[in-house]
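Note that this complex is displayed minus one protein chain, with the remaining chains in position.
The block that comes next holds subunit A.
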Amino acid sequence: MSAPKKKNFQIEAFKHRVVVDPKYAEKTWKILEHAIHEIYNHNASGLSFEELYRNAYNMVLHKFGEKLYSGLVSTMTAHLKEIAKHIESTQGGLFLEELNRIWAEHNKALQMIRDILMYMDRTFIPSTHKTPVHELGLNLWRDNIIHSSKIHKRLQDTLLELVQHERTGEVINRGLMRNVIQMLMDLGSSVYQEDFEKPFLDVSADFYRLESQQYIECCDCGDYLKKAEKRLIEEIERVSHYLDTKSEPKLTNVVEKEMIESHMHRLVHMENSGLVNMIVNDKYEDLGRMYNLFRRVSTGLALIRDVMTSHIREIGKQLVTDPEKLKDPVDFVQRLLDEKDKHDKIISSAFNNDKTFQNALNSSFEFFINLNPRSPEFISLFVDDKLRKGLKGVTEEDVEIILDKVMMLFRYLQEKDVFEKYYKQHLAKRLLSGKTVSDDAERSLIVKLKTECGYQFTSKLEGMFTDMKTSQDTMQGFHAAAGADLAEGPSLTVQVLTTGSWPTQSVNTCNLPSEILGVCDRFKTYYLGTHTGRRLSWQTNMGTADLKATFGKGQKHELNVSTYQMCILMLFNKADRMSYKEIEQATEIPASDLKRCLQSLACVKGKNVLRKEPMSKDIAEDDAFYFNDKFSSKFYKVKIGTVVAQKESEPEKQETRQRVEEDRKPQIEAAIVRIMKSRRVLDHNNIVAEVTKQLQSRFLPNPVVIKKRIESLIEREFLERDKTDRKLYRYLA
């Protein structure tokens, strides 16, 4: 194919008619300038936007953009200067309204101007990096109106004055306020912040400084807080009504600082109305208010917490050291629980269940409960009381609640081993006298102790329950084996207790009446026959007996007494009068127990089956006792309790203490050896620290005791001192 030379077509650009008129730009601008004037004068209805747009378009197209832009700036500036003068001249209250009205107009005008000059906005301005029309309008407004020397200050003052009016309770035109503030925000965040927010915050601070000063002088704490809360809410509302939302934290900050932070110490410590007073009087609402307000300032909660803690410690200390309140252990523990409940309630209802407050409460309780060395004993006595009688007719859930509370107190105890010791004693008494109300409750508490302290802690307690069960089986076996032989004479129930599990004291067996002795021996033979290699000894100090007695006029009663008392009463089958010495000789009951027994047999009204000479409350060694045939009682069954020392007496306490100390020694030594075995070499202070840590779930070992144990281990060559550093110990394998 041949390629004939092709003719190239060229498409020429369409050529505009070149504007030759040299005055074209000037003329066109005049039209536009006129239009702008008309717009500002509300005569825009007569204008043709299409025409104006085209003119502006052409000016930009013919490279007169610069002229157009600068013309706009100067025209608008001139207008705004006029407006400024007008606004300056407005009188008093109308100032703000006028400003607002003209601002709205300016916006409208700006809108129209922007529409006309849209082409410039789109092409000329971006390419020359000038300010777009709308923004330009705002800037000019800012510079010529807001920052004009006569308006600037007046505007600020007027706004602040209005807020001040509102704060003092007057109603102001919030809509107007909102519009003007909105204007400031439209002019850019820096205008709002510099020209309004900053001075506003300063004024607010002054206002609240003054007001809080007045309040604090004349209000009590509760009222003050109410007022502060009200103010805070007002300010938050103020922000939502007519301020920038970003101002809220700044504004609340000011109120918090002036009304709360500056006065919080004084508030908390206010006499008769401060925090302590609120706590004492359970003022949940006030406390809640204080919590919520103080939470807003950085050290507020710590302050409340500290004051609360020291208050609780103080009352707790009084509670546990007041000798009056120590008289009744059950009441003592009940008071502790009440105190705990009270403060729990405060924390949950007023302090938002704050964890740090709960911890503070716990540590306070831990602090003061351990101030009294008898706390473990008393808590055990409280449980004893509950499990003996207190829980009758109480639902299972309520029992659980009480036991959980007891466990909570138990957790506070440092000397958990002391509690264990007493608990064992009290449990033994309960089990042996059959006084325990609910087996389930007993076991439930043991389970709780086990989860808290581990298997070791409760193994002996559980052993006691096992013994009780086995004893029942043994007795069945015994009766089955002995059969009819036992029908005559007294019936016997034996509980076989494993030594070691029970807190048995080695008390000499008293002399039992011959009637009883026979049955006892039979049982002994039976038991040892089935269990070879065991030893039985009678714990006569722990038993009980039911006696049938006939008195003077032939009235019959069943007397429920202790084994000791039974031995004493049986003596009166043979004689009507016996002296103290004779009784002591015949029974060989230890003197202190004997006195107690006789006291409850002869000195308690309504249960005095014996008569004593001379009549007196206490038993003396030269007293004489008679069978009281004038005894009478409404009841067939008469329970004669021993005058038991519920609380331990001083020497008993000492003895228990000593036993506890003795029991601790091997535990401490074991801990030292455990630690040294793994560490091989350790210095003194670290051993003490580690031992304390290991044992603290049971008790708080005394450093001196630890030291003694270390020395003892050195002497027994488990450890040695390092040759060069005498503070270092070595483990000798």
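In the analysis below, a contact is a pair of C-beta atoms (placed from the backbone, for glycine too) under 8 Å apart; a residue touches a chain by one contact, two chains touch by 3 or more; residues count from 1.
Just so it is clear, contacts and distances are computed from a predicted model.
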Listed names "TBC12 protein", "Defective in cullin neddylation protein", "Anaphase-promoting complex subunit 2" or "Cytoplasmic tRNA 2-thiolation protein 2", with the criterion being the UniProt name of the chain not displayed = "Defective in cullin neddylation protein"
Contact with the hidden chain (one of A:Glu234, A:Asp341, A:Asp629 or A:Glu711) | A:Glu711
Among A:Lys345, A:Arg534, A:Lys677 or A:Arg726, which residue is in contact with the omitted chain in the full complex?
-> A:Arg726
Residues of subunit A (touch criterion as defined above) contacting the omitted chain = 683-685, 704, 707-708, 711, 714-715, 721, 726-727
